[in-house]
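This part shows subunit A:
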Amino acid sequence: MYCTEEPILKVNNMVKQFGTGCSNCFNLEEERLEKNYCPCCQTVYACQGLSLELYEGEILGIVGESGSGKSTFMRCLYFDQEVTKGSAYIRAYKKGQANIFEQNSQQKRYIRNQIMAMVYQNPYLGLRMNFSSIGNVAEKLIASGNREVSYMTSRASELLNKVKIPSYRIREAPQNFSGGMQQRVQIAKALSNNPPILLLDEVTTGLDLSVQANVLDLIKRIQRELKISMIIVSHDLAVIRMLADRTIVMLNGKIIEQGLTDQILEDPQHPYTQQLVHSLL
Partner candidate 1 sequence: MQRKRRTTILVKGSMELARTLAEEILERYQVQIIQEPQQGLVMVKMRDQSQHTLFYIGEVLITECKVQIEDTIGLGIIQEQNPQKAYYLAIIDSAYNANLFETKAWEELLIREEKKNQELEEQERLQILKTKVDFTTMSL
Partner candidate 2 sequence: MKAYNFAFFDEGSKREIRRATVKAISIPGYQVPFASREMPIARGWGTGGLQLTLSLLGQDDIVKVIDQGCDESVNAVNIKKFINKMTGIRETEQTATATIIQSRHRIPEVELRADQILVLQVPIPEPLREVEPSEYITQRLHADQEYSAIWLMLFEQIMKHNKMTTGADHPVLVHQRYVMSPSPIPRYDNCKLHNSKALILLGAGREKKIYAIPPYTTVQSLAFNDYPFQTEDFSGRTCHLCGASAVYFDELIDEESGHKYYQCNDSSYCLQRLNQELL
């Protein structure tokens, strides 16, 4: 299912730092940081040279505690934050020849609108709270160039239906909804134009257990039906176990372990991973 082919997304040596850096932390190889933090200049190295590949149709899980850099990684990938260093290539964009981090803002918008979608942990980042839910889902379709109201409304209704927003409420604004419902609207929005790559940041955090199962189900189904490649970030190994084909474990801005999810669950190598797996059992 993977490995033999070209990855759909390839990230090389991505660095994201907050702060200017100093002579102490100039060379990240030398391990002079306290966790991901330089005690001299207070620079935080949220991502310290991350490299990974995403293959067509797979779900890649990233698991780690809060502060491990997994969410920053997602935001950088979706251009919400500028990377400090590094490159990334998407097969569907300029035949995988162009470093997406170096594109101009117009091209980055294009990639956001056409090739990727993101579901944020905080629904306020992903939704216009005072617009109708159906409008929120349509926005993504509009952004990718759709100008057909009837298609957009039926597509939006279908998706809102799928995430269990009752039909009579789809014209309501998300600000009237519960946190869980807002999250489901966001998922519907992200899925609306079948992006080849979907980014999910702590997507089920805050949902009821029953809803959580539904959503996870939905994600699984979408992935199976449409072959969308996904990166899912979670602190919850249970979620990762349920969804991810492959898993990356992050700690203090670094990848400490990666492999097939089953493998990692059965035979964790790094002490931190072992601890994670044990707590799951």
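We adopt the following convention: a residue touches a chain if its C-beta (ideal position, glycine included) is under 8 Å from a C-beta of that chain, and two chains touch if they have at least 3 such contacts; residues count from 1.
The set was built so that all candidates are chains of the complex that A comes from, given by their letters.
Here the structure is a predicted model, which means the values were calculated and not measured.
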Candidate from 1 or 2 that touches subunit A, complex-wide: 2
Subunit A - residues contacting candidate 2, complex: 105-106, 108-109, 113, 128, 131-132, 134-135, 138-139, 142-143, 147-150, 152-153, 171
